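Here's the structure we're looking at; comments come further down.
All protein chains but one are shown at their positions in the complex.
Here is chain A:
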Amino acid sequence: MDDLSWTAGLTKEQAGRYSRQVLVQDFGVNGQKNASTSKVLIIGAGGLGCPTATYLAGAGIGTIGIVDYDTVSLDNLHRQVAHREQAVGTSKVESLKIMLNSLNSSIKIITHEATLNSKCAMEIVKLYDIVCDCSDNAATRYLINDVCVLLDKPLVSGSALRWDGQLTVYHYGKEGPCYRCLFPSPPDPSTVTNCSEGGVLGPVVGVIGSMQALEVLKMVAGLPCSFAGKLFLYDGRSGSTRTIVLRKRSPRCAVCGDEPSITAPIDYELFCGAGAHDKIERIWLLEQNERVSVEEYRDIRRIARPLLIDTRPPIEFEIAHLPEATNITLNDLSKLDSAQITEKLKLNATENDQKKDLFVICHRGNDSQRAVKIIKEKGNFEFLSVRDVSGGYDEWATKVNPNFPVY
């Protein structure tokens, strides 16, 4: 026989690069060949998207699409570990693409630098076989769900906050529920905490994002998916995990039911009453005369030390606060009566304080307005006025003291 003839399942390059996963029982040559022709879309190039995309690129998924509208910021880097310091201020999809290309130059990376919305979602998602929801807000999660059901794509969904992570696979198999089967109505926006408010630990998104990548690899290898119809809960604080059995696909579901009422993407920001991002939205509850600008407050405190309530959680108060501030959270303010609040302020006051006016400050100027409302409703105060510092510490750092630690 010819010395130079052989029969191969993989190319020399594939065998050399992927041998350590091809050797794994049940993944094998078949899994690798399927991976190289698979197209996977990753929505969100953040804490979940970075590990998911990195492992899938390493594993040789032939085409990886990335959707994100946002730019890299310094406070992303503790968890969004595929981005580099040099990328701060630049596009997340481009930053992630550079990293993935340097990890594996043999695969194709497609970037979609856009906010995924009702207009573009169908066009983008239809290019792929499997979708990973690595997004950070409820409106986008409903959009991705509906589009995956309409285009019949399996959806590997991860989410995380603080110490906790969750993972499930939606719209997989005949009986697999979709996001809407579980949550027909969106959460009240006031009850949704995002990572910019609640914080999140990097390894927690790392665990969930890695598991999302593993579910994709099982799917491309033709192996049964572990989390269809199940919800994996990870509590990083106690180190405990649990997998719960979810309901089946609902025949009455608005999108995947037997008689669906949703046959095309709807307006998800309207449906959820919240924007398709995880930024804090500014509210305006007070009259102009109930607020002072940071510059006005600066001038007031130059004359004498004012009485100031800081409504942020103690952790945030501890990061940095103005020296005259007394930390009373919004929750405590609503529980305490006016005498108790006055008492707390006096404990922290000095002889030279201006005792006629009371000011309230918070992170960005939303809770401080709520606090002014709460305080005024209590009545029986000796203060002439209760006002909030508009824009909070963020604005203080922008306009008065650039050295003040912001977060």
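Some points to look at:
What we mean here is this: contacts are C-beta pairs under 8 Å (C-beta built on N, C-alpha and C of every residue); 3 or more make two chains touch, one makes a residue touch a chain; residues count from 1.
Throughout what follows, contacts and distances are computed from a predicted model.
The protein name that UniProt records for the chain not on display, among "Ubiquitin-related modifier 1 homolog", "Exosome complex component CSL4 C-terminal domain-containing protein", "Molybdopterin synthase sulfur carrier subunit" or "General transcription and DNA repair factor IIH subunit TFB5", is "Ubiquitin-related modifier 1 homolog".
When the whole complex is considered, the residue among A:113, A:164 or A:394 that touches the unshown chain is A:164. If you put the hidden chain back, the residue from A:136, A:215, A:310 or A:367 that touches it is A:136. The residue from A:46, A:65 or A:257 that touches the chain not shown here is A:46.
Only one of the listed residues, A:187, A:222 or A:251, touches the absent chain: A:187. Screening A:84, A:247, A:282 or A:376 for touch with the missing chain picks out A:247.
Mapped onto chain A, contacts with the missing chain fall at residues 44, 46-49, 133-138, 141, 158-162, 164-166, 182-183, 185-188, 190-195, 198, 200, 205, 231, 233, 235, 238, 242-248, 278, 331, 334.
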